[in-house]
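Below is one structure, written out as structure tokens; comments come after it.
With one protein chain held back, the other chains of the complex are shown just where they sit.
Presenting chain A:
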Amino acid sequence: MDTINLTIDHKPVVVKKGTTILEAASGIGIDIPTLCHMKLEDLNIENKPGGCRICVVEVNGRRNLAPACCTEANDGMEVNTHSMRVINARRTVMELILSDHPFDCLVCAKSGNCDLQDMAHRLGIREIHYKGEQSTYREDTSPAIIREVDKCIMCRRCETMCNEVQTVGVLSAINRGFQSVVSPAFEMNLDHSVCTYCGQCVAVCPTGALTEVDETGKVIRALSDPTKTVIVQTAPAVRAALGEEFGMEAGTLVTGKLVAALKRLGFDYVFDTDFAADLTIMEEGTELLSRLQKHLDGDKDVKLPILTSCCPAWVKFFEHQFPEMKDIPSTARSPQQMFGAIAKTYLADKLGVKREDLVVVSIMPCVAKKYECGRDEFKTNDNPDVDYAITTRELGALIKLSSIDFKALPNEDFDHPLGESSGAGVIFGTTGGVIEAAVRTAYEVHTQKELPRLDFDELRGMEGIREATIDFNGLPIKIGIAHGLGNARKLLEDIQAGKSEFHAIEIMSCPGGCIGGGGQPYHHGNADVLKKRQMALYTEDRNKVIRKSHENPYIVKLYEEFLGKPMSEKAHHLLHTEYFDRT
């Protein structure tokens, strides 16, 4: 392998051929500032259009400054990353970017988390010497995502996520020169496009150009209404990330503090979406086994593989892009919606509260969940099963707003009956987790034997597409896993081409699964954050007394008292759904 010798700021460095100046510098502790560049290691996600020009460096013998993010290191190169020429150039570039950026930092949703704001501070910008025209675009509001394109700096990160990673293809740079902007085709609104609301554009946007719809106000109003009983569910991935909003290390589990905070916010009952995840396993696992049995019995009408259906962005993706395959995914609703349906029937009866007076709030790592709870099929007499879905970030804001010192909170426990969960429910928040949870239950139900082990390392990891074969007591079950919609597309195309031999496939839209969801604290391009959150969920699973969904006593009780058995008529009515052709 060819090696390259160069010096950066007079320090000699040896790197592999093909390494950029930016990477070479980072290897020796030199942190060249970048704005548009983003690389998520191990996830195959990189955005380097070389567009922002913040990362310019001086290369001895080269006439112009070189963008470090997309200039390869060469033998004998002498690089200076902070000469006066470099600093002046960076400041000028930054001032020019800021000259066409609204000056509303104080009231911007992204304030405090904005890469542009941080960069202006880092470069010591105290004055903008350039006055010029300002872009004005209309604001585009959808059920989940708001586009305020005036704040766009054309870094193209969202475009990379939407096109290359997710292959959804909604966002593209249009027009040219000063008029250029990132937009859906024909400048239509997001809600008219094939956007899945996965929120990965929001997750990587360095400014306030793309943000989630803020519903904290509605939650505060509900909590202040004495006529309402307000309950909350919290998704698995939230507990592995919320701490970051309060300066805690990524991957810190804050389950107990999360419950305590929700109680202090005034929720009447604090429940767990993990409970509904266990319920999902009962329904989806039973559906898998039923389809599998029919398939083994030679029924040609039964379709395999079965695909998971927990992720609303994934559901919207196949409704738009693969409508002819809409009978393959499991009909099981997502945990969020199962929880809502059970809360507004079973729980409302138990509490003696009318459906209209029960408000269900969910805390989700996701922006698509906002869209999901608004879907018509999840409403009864126009009353939604889940009233409001707010993101992990919005919860962080709500806690700060409510004078709660999060770090000082004691650990508290979820309420019953919808707060008990198994370790299987917890790992729903990471890629591979739903299918591992399903395996734990389906194996025991199918074989009538106890699983010899509970950790399925072959299903875990961060590779975009994974496959494994699990031995169901002599019956090999082939499992596929994809995270990121581009990877999901590959698996779907294989199924269409008849090349797929899987029995079951788990799909999550976001890289890493829900831990990397569009509603999570911003990772700022650091993939380690996602890995640490993933590890946290596996830790929580290991620490649980009950680790299999079908052993959750409150799930057993729910079937005894209310649902009958999995896939019963009642379960079908409340816990399953249908899909629509959206082309």
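Here is the rule we use: contacts are C-beta pairs under 8 Å (C-beta built on N, C-alpha and C of every residue); 3 or more make two chains touch, one makes a residue touch a chain; residues count from 1.
Please note the rule applied: contacts and distances are computed from a predicted model.
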item: Listed names "Transport permease protein", "Cytochrome oxidase subunit III", "Peptide ABC transporter" or "NAD(P)H-dependent oxidoreductase subunit E", matching UniProt entry of the absent chain; value: "NAD(P)H-dependent oxidoreductase subunit E"
item: Which residue of A:Met38, A:Leu171 or A:Ala389 touches the chain not shown here; value: A:Leu171
item: Contact partner of the left-out chain, one of A:Ser83, A:Asn163 or A:Thr447; value: A:Asn163
item: Chain not shown: contacting residue from A:Pro33, A:Gly51, A:Pro67 or A:Pro184; value: A:Pro184
item: Where the unshown chain meets chain A, residue by residue; value: 163, 168-176, 180, 183-186
